[in-house]
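Right, I'll just put the structure down here and ask away after.
With one protein chain removed, the remaining protein chains of the complex are shown where they sit.
Now for subunit A:
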Amino acid sequence: MNQHWPVAEPDAVARLHALAAGVRGASVTEGVVDAPYARVWAHLADLEKGFGDVEPDMRRFTVLSNENGRLEALAVSRYGMRARLRGTLRPGWCWLQSRFLLIGVAAAPDGPERTRVAFTGGVRVPGRAALIPLGVKQSGRRSLRLLQRRMQG
């Protein structure tokens, strides 16, 4: 391949739209946050502290292992349900699944002072690339709203 050919790679937010397209029932909520990418992602990637701020259904999140971005974690919902999650965490990208839960978050710089963020996920049809279509849109919108509020504070 010749190095002069133009190349284009979709950013993390665009990738999240693509991956969610393969998950039946998934909805992607995308928005812009008035804060630099580094600050936004530092907050979101702190799964044990920051992520709970934008996902209030999550009571506790414990990272069990993280080897080169391959993550295992234990999540406990405020209703006491537990989920053992596996997946990928790297700059701008988080994709985690358990048998009953799916979490997808992506972020990309939108200029030096703003960040495009996208959320997807919800209750998974056990073992399938499908979500139970209850509250998936509301959940994403709420996470985005909470993140925007948090970044203003």
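Keep this in mind: a contact is a pair of C-beta atoms (placed from the backbone, for glycine too) under 8 Å apart; a residue touches a chain by one contact, two chains touch by 3 or more; residues count from 1.
Note that in this section contacts and distances are computed from a predicted model.
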Options "RNA polymerase sigma factor", "Carbohydrate ABC transporter membrane protein 2, CUT1 family", "YCII-related domain-containing protein" or "Imidazole glycerol phosphate synthase subunit HisH": UniProt name of the undisplayed chain: "RNA polymerase sigma factor"
Absent-chain contact - pick from A:Pro6, A:Gly80, A:Pro112 or A:Gly153: A:Pro6
Contacting the left-out chain in the complete assembly, out of A:Ala45, A:Ala130 or A:Leu146: A:Ala130
For subunit A, the residues touching the chain missing from this view: 1-2, 4-11, 14-15, 17-19, 21-23, 86-88, 95, 97, 102, 127-130
